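As you look at this complex, bear in mind that one protein chain is not there, while each of the others sits in place.
For reference, chains read A and B in written order, and residue numbers begin at 1 within each chain.
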Amino acid sequence: MEGGAVYRLALRTTPTFPPQGDIPMLRFLMVRIAQSIPVLLVMSMITFAIIQAPPGDYGDFIRTNMITQGGASIEAATRAADEYREKNGLNDPMVMQYGRWIWGIVTRGDFGQSYVYNKPVSDILLQRLPPTIAIALTCHFLASALGIGFGILAATRQYTWVDTVLSFVSFLGMTIPRFLLALIILYILAYKLDVQEIGSFYSSRFGGQPYWFGWFDFNWAKLWNLIQHVWPVIAVATIGGLAYNMRVMRANLLDTLNAQYVETARAKGLGEGAVIMKHAVPNALHPLVAYQGVVLPYMLTGEIEVAIVFGLATIGPAIVQSMGIGDVYVTATLLLVLGATLIVGNIIADLLLVALDPRIRVGADT
Amino acid sequence: MTTHEGEVADDRTTTISATSQSYAALVWRRFRKSIPGMLGLVLVSMLLIIALFADFFAPMNPNASTASFAPPDHISFFTKDGFTLWPVAYSITESEELDPITYQPLMGPDMENPRPLVLFAKGSPYKMWGLIPMERRFIGLADGSPLHILGTDKLGRDILARGVVGSRISLMIALVSITLITIIGTLAGITSGYLGGKFDLWFQRFVEIILAFPQLPLYLALTTLIPVTAPSYIFLSFVILVIAGLGWAQLSREVRGKTMSMARIDYVRAATALGASDARIITRHILPNVMSHVIVAVTLGIPTIILLKSFLGFLGFAVKPPLISWGLMLQDAGTFSVIGSYPWILSPVGFVLLAVFAFNALGDGLRDAIDPY
Partner (left out) sequence: MHIRRAALAALLLGVSAVAVEAEMMAPTTPPDAPKFDAQGEPIFVNRSDIFEYKALPAYSEPAWVTAFVDAGKLPPVAERLPKEPLVYKTANMPDGNGVYGDVMRHVIGGRPEGWNFWAGQSYGWGGIDIQLVECLTRTGPLFTVNSTDLQPMPNLAKSWEWSEDGKTLTIKLIEGAKWSDGDAFDTEDIDFYWNDIVMDPEVTPLMGAAPATYSDGTLEIVDAYTFKMTFATPFPESVLYNMAYGNFCPGPSHILKPKHPKYGGESYDAFLKSFPADVMNFPSMGSHVIVEHRPDDIIVLRRNPYYWKVDESGQQLPYLDEMQYRLSTWADRDVQAVAGTGDFSNLEQAENYVEALKKSADEAAPARLAFGPRTIGYSVLINFSANGWGEPDARAQKVRELNRNPDFRMAVSYGLDRQRLGDSLVKGPFTTIYPGGLYAGTSFYDKDSTVYYPFSVETAKAHLEKAGLVDTDGNGFVNYPDGEDVSVVLLHQVDYQTDKNLAEGVVAMMADIGLQVTLNSLPAKDYDNARDSGKYDWSVFRNQTELITVVQNTPMLAPIGPTSSRSHQANPAGALDLMPFEEEMVKVVNAFIASRDPAERVELMKQYQKLYTENVNTFGLTAYPGALIINKRFSNIPAGAPIYMYNWAEDNIIRERVWVAADKQIGAELHPNTLPGALGDAGPMAAN
């Protein structure tokens, strides 16, 4: 098989690195990328096997819709579903379906066809990925900034009411199930406050408008409309992500504040504020920086529950929905993309770690 | 989970072997001073005891049914005769009258009939752990009538009783999986980080596959993969295996990073040069230093697992009735009518909060005790 060859290649090109310099860094990067290909391939196989494991396929979905929505007779609907399966190769063995899919990706960059949208999966990916990344980055930025800020506040005011309140808030953010938080917000907006900006990204009026009417003529109204629609999602996801950042920041800052070099800085007569901001905070940030890479895929799916509740067309809900109706290539492709972001994230994390902590050397053995 | 890879470890490594006191005693002495830690310990112990003797602590049979969607009984220290030292409960009754807008039967406390709350009340008979026949319950009404401290659910079953009984499965799954995760994750992380080289390289690719594993579809597919008529313990073991099987990878990566930076520290190198055995280096130097990290990861992991289960419940994956778990109870919470009209059905969120708080507080206390800086 294809994968085996790549894997052997990856193994042969794994050298031990000299400790420093730009060139090894680049090679390290190349090797890691080469190594990630077999990982992705294995993962795609497992993924495909899992999503095909439950009984039922898209033919069943067609059948169900014809019966319940269109009032078709069982026999007619079953016949129609069988024909669909025959025409679209749903009856082929799983290995063949997988082979077709992966072969299409490798040779043509074709991720297959979505049954339900009746268009290439790549179209759906391209349509859903940008808003997903935008939301994820926004949430992540807010969660990091607020979390780190709160963490510094809490650590420098350890055991005061500020610390207690912030810890409690972060604890709640971490603990209350997000779907519930989202449902409660939606309930209040729709049932109590008569808010009209719910569901999807834009009100129907703005959805078709361009963002730029012309040079320097930005469509502010559309942006505002977008914010009115997505703020609950961003708020809920931010509160959830904030807790983690704050916890880690607080703990690490407390650690570093007691470290020798900080004591030294204090002894040198630096003001406490300067000590914290110049010496302690940058060091306490290390683990959080390293964490940035790992958090990538999490970010892409972190808003999943909220997006489902608010009916936003992002990646997360698409995975759950396509899996539910048996639109296999959509599920498989989206999961593959998520897997790839995770691996990329890990590589970034490793690089960041090296950049921040000179004691860890690229690929060095022990 | 927390990553502590970059941390400056040098300064605290000396604390361990320098003390003549036993390590455990030292930790305990430090731990006792931490108020949140002790609070956490007490709460965790209480939770475990309640879960263990759930049948006794549940004020009612969790499957007995009365009126659906009944709000909590009115508990008060006041009767018609004035203040009482011992609280009384006014049970909720349903009237024939309907609300003119929602057509719901009007319900309210029956203020005519205060019933004293008693400890060790005689209630409906049950079998402790399915063996010992008993009929006393921790709390109940003196006359043995139903007590709904947190109201009833859609089928008129007592929410508190279900919460207490449901804690069993929820805590059991969380504790067993976190134990497995900790053992596997720590061992794998130290081994990989300490051995390094080819083994590390291969093993980390494997870890990456696990990390990148599509968890969501696996959970969604899981229900259909387990035979429907399989006994419940098989179902539970399956869930635990999957949670643990996917959960150890993250921890192992973190432990590996920690181990790698530790193994390069001068005194460890010195120990190696002096001919100390690998086992000694690992147990004396590396393990104690990764412990604080592991403990934080564990205490954060328990709530993560409990929350993961509530999320899966939202997506439709939970233990099947008649088994009871918090995740299953939370499934009922996801409707607008519950949020708007029957908020007491959201109580399982409170149970989750309590459990998460308890384990977090305990973990923080322990962490500070093990690792005082």
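Rule of thumb we're sticking to: contacts are C-beta pairs under 8 Å (C-beta built on N, C-alpha and C of every residue); 3 or more make two chains touch, one makes a residue touch a chain.
In this text, all values refer to a predicted model and were calculated from it rather than measured experimentally.
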item	value
Residue touching the undisplayed chain, where the options are A:A76, A:M94, A:V165 or A:L223	A:A76
Sole contact to the chain not displayed, among A:N91, A:T164, A:Q196 or A:T264	A:Q196
Residues from subunit B at the interface with the omitted partner, ascending	63, 65-70, 91-94, 96, 98-99, 101-105, 110, 113, 115, 141, 143-146, 154-157, 223-224, 228-229, 316, 320-322, 331, 335-337, 340-341
Residues from subunit A at the interface with the omitted partner, ascending	54-56, 60-80, 83-84, 87, 116-119, 127-128, 186-187, 189-191, 194-205, 207-208, 308, 311, 313, 324-326
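Throughout what follows, only the chains that are shown with their structure count from here on.
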item	value
Subunit A-facing residues of subunit B, complex	2-8, 11, 196-197, 201, 205, 208-209, 211-214, 216-218, 220-221, 224-225, 257, 260-261, 263-264, 296, 300, 303, 307, 310-311, 314-315, 330, 333-334, 336, 339-340, 346, 349, 352-353, 356-357, 360, 367, 373
Subunit A residues touching subunit B - in the complex, by the definition given at the top	14, 35-36, 38-40, 42-43, 46-47, 50-51, 53-55, 171-172, 174-180, 183-184, 187, 191, 247-248, 251-252, 254-256, 258-261, 283, 286-287, 289-291, 294, 297, 301, 305, 319-320, 323-324, 331, 335, 338-339, 342-343, 346, 353, 356-357, 359-360, 365-366
